[in-house]
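I have a structure here, written as structure tokens, and I will follow up with some questions on it.
All protein chains but one are shown in place.
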Amino acid sequence: MPKVKIKINDREYEVEQGLTVLEAAESVGIEIPHFCAHKYLKPAGLCRMCLIEIKGVRKLQTSCTTPVKEGMEVYTESEAVVKARKEVLELHLANHPLDCPECDQAGDCYIQKYYDKYGFYERRFYIERTHFEKDIVLSDNLILDRERCILCQRCVRFAEEVLGEKLLAVFERGSKSYIATYDDEKIDTPYSGNFAEICPVGAITDRRFRFKIRNWFLEKRESICPLCERGCNIYVETPKDRPYLKMYERIQRISSRDNPKVNKSFICDRGRYELFELEDNRIYKGIYEMEEVGWQKIKKILKQHLFTMDTVILSAWMTNEEIDLALSLFKDFLSIKNIYYWGKKDGDEDNILIKKDKNPNSYYLNSKKVKRLSSKSRLVLKGSAIIFGDFFDDNDFLLSKIEDNSFIIMITPYIPSNPEKVSLLIPSANFFEKEGSYTNFEGRIQRVDNVFEADKVKSEFEILKIMESILRER
Amino acid sequence: MKFLTGETEKTIKELMGKYENPRSALLPILHTVQRDYGYISEEAIEEISEILDIPKVEIKSVITFYSMLREKPAGKYHIQLCRNVACYLNGGKELVEFLENEYGLKPGTFTENMKFSLSLVECIGQCEIAPAVQINDKFYGNLTPKKLKEILNKLEG
Partner (left out) sequence: MTEKLENKIFEPLLAVEGIEYIEVYEEHGGYKALREALKMKRDEIIEEVKNSNLRGRGGAGFPAGMKWSFMPMDDKIEKFLIVNADEGEPGTFKDKYILSRLPHLLIEGMAITAYAVGIKKGYIYIRGEYEEYAQILEKAIEEARRKKYIGKNILGEKFTFNIVVHRGAGAYICGEETALIESLEGKRGHPRLKPPFPANAGLYGKPTLINNVETIASIPAIIKNKGFWFASLGSQKNGGTRLFGVSGKVNSPGIYELPMGTNLKEIIYNYADGIKNNKKLKAVIPGGISAPILKADEIDIPMDFDSLMKAGSMLGSGAIMVFDENDSMLEVLRIMINFYHHESCGQCAPCRYGTDVIKKLVDKIFNKEATEEDVDLIIQTAQSIIGKTICPFGDAVGMAVGTLVRKFRNEILDFLREENAES
């Protein structure tokens, strides 16, 4: 992209042409406060917080709507600008309810953030604030508080521009304006959680997160969502390592992570709300002949059966590295012919984020020409087989294909629905406890670190390494 | 079951034809429906939404923006009394008091049988004949409480 030379606060910068002054300033580390501007929404210029001074222009301009021009000289902290900011913020606060003690947004709120830096501190307006309804159920996941709303219209614009549907609108005019749906209908979209994330204040909040934990107790750890082959970038929000937070579950919230190439800064509701289920129904000890066994015993059993495996079924939730290692062991070294993979069954897809394939790594397995098993396959498992079953449901169809008297080793973090059919159950780490690469639907490789430590179990990679050492012993 | 009658629908189609983009006909259509039915009902919104292919929430958003459009019925004669400078300071205030004392009519209320209703409105462009009111579509100026009473009495119904 061609560049232009501009000056910000008397310093020269080279920035990309086509950016707004707001974006250009951010790209060189200069923050300009704003409510309504959003990286992925068209500039609206409604909140008037981003006003800055441009040399040669009489009135202050909104930096979110002004494109950069060669030779432009911008001032973001001049006296006029700082005064204007204080005044605009003061007006935003004139009707804003003093809800911070009970507002979930606290700690992550744009008004708080800017008040810290630009507030007047001395209150001047002693007037009755305008009242609106405060607990409107906007959807199963969302609550709308109209008093906290600053009418930045991010929610309205998000629905219209990103989702392509007019779900919300502004009713009335002037200071009586408020956000509403038609007839207070609940909004019905698989992207509802994004409204709570996109709202810069506590007007739209997530019902599932309501009153759960304070933002400042949370740590954001990077990961991706495994629930479909897009691999949207996410944050897993976990309580900080503090003694008084020990009683909280380790996943408190899932939020989006900005990646312009994969998911922008949005995720679907499945990723946002269903990933908690990855924590349930875990097993931490091996099970052999209905008894719990440790790794010493597991290794012994593996020594007995590894060399006589007929079939290997890999999982579309394994990492690239695990798949490579598994193929080198089973295909190259042991020359096993029956190698397949399985995953969660296909579902809906749309042209926004959701993809049909509900697994994070089918692409890699397909690229290695591993055949996929579905419930329609007529495969019957007999003899001995190893199954990698990383995901947490749909075990049924595979286990129903097991012939009696076959020896089945299953490596999984979760208790299968018919555990009696499995001869040896080896506990493994779940998705958030693993590190490795996943290849998404367009062939993009995304590497993730483990979000949590797997202290009681081993990852499939570690288990495969153990198998490798067993195989190389002989 | 269709709500808007043939006559109204005919006018709607005519109106849509006048504009390069038929969406522009929304305001004229809402005026037509309000004139024909007294106000804009939910059924009307649903049908207009289908005809113009505009989401219902957007139509409601437009209706609530404009003062003249209403979703509830008004009186047979809707009195719009100017509350702006020239009128209010030159007899308008007395007219408001008169309507309340004589007819019990306050802004947003009706008289019996819904014959009259009252809104206080902003400048209606009749400042040279202040104080002025608009009753339905007609303007009346140079009013005194007495003159207003005569006018209201002459209105049938």
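Quick notes on this one:
By letter and in written order, the chains are A and B; residue numbering begins at 1 in each of them.
Operating definition for what follows: a residue touches a chain if its C-beta (ideal position, glycine included) is under 8 Å from a C-beta of that chain, and two chains touch if they have at least 3 such contacts.
Only a predicted model underlies this, so the values are computations on that prediction, with no experimental measurement involved.
The missing chain, though absent from the display, is touched by one residue of B:51, B:114 or B:127; that residue is B:127. Check A:6, A:72 or A:150 against the missing chain and you find that the one touching it is A:150.
Residues touching the missing chain, restricted to subunit B, are 18-21, 23-28, 30-31, 52, 54, 61-62, 65-69, 80, 83-86, 88-90, 121-130, 134, 137-139 (touch as defined at the top). Remark: the residues of subunit A touching the chain excluded from display are 45-49, 51, 59-60, 65, 84, 87-88, 90-92, 94-95, 124-125, 127-128, 130, 150-151, 153, 170, 172-177.
Note that in this section only the chains that are shown with their structure count from here on.
If each chain is reduced to the centroid of its CA atoms, subunit A and subunit B end up 51 Å from each other. Listed in rising order, the residues of subunit B touching subunit A in the complex are 42, 55-58, 60-61, 64-65.
Residue ranges on subunit A touching subunit B, taken from their complex, read 165-173, 180-183.
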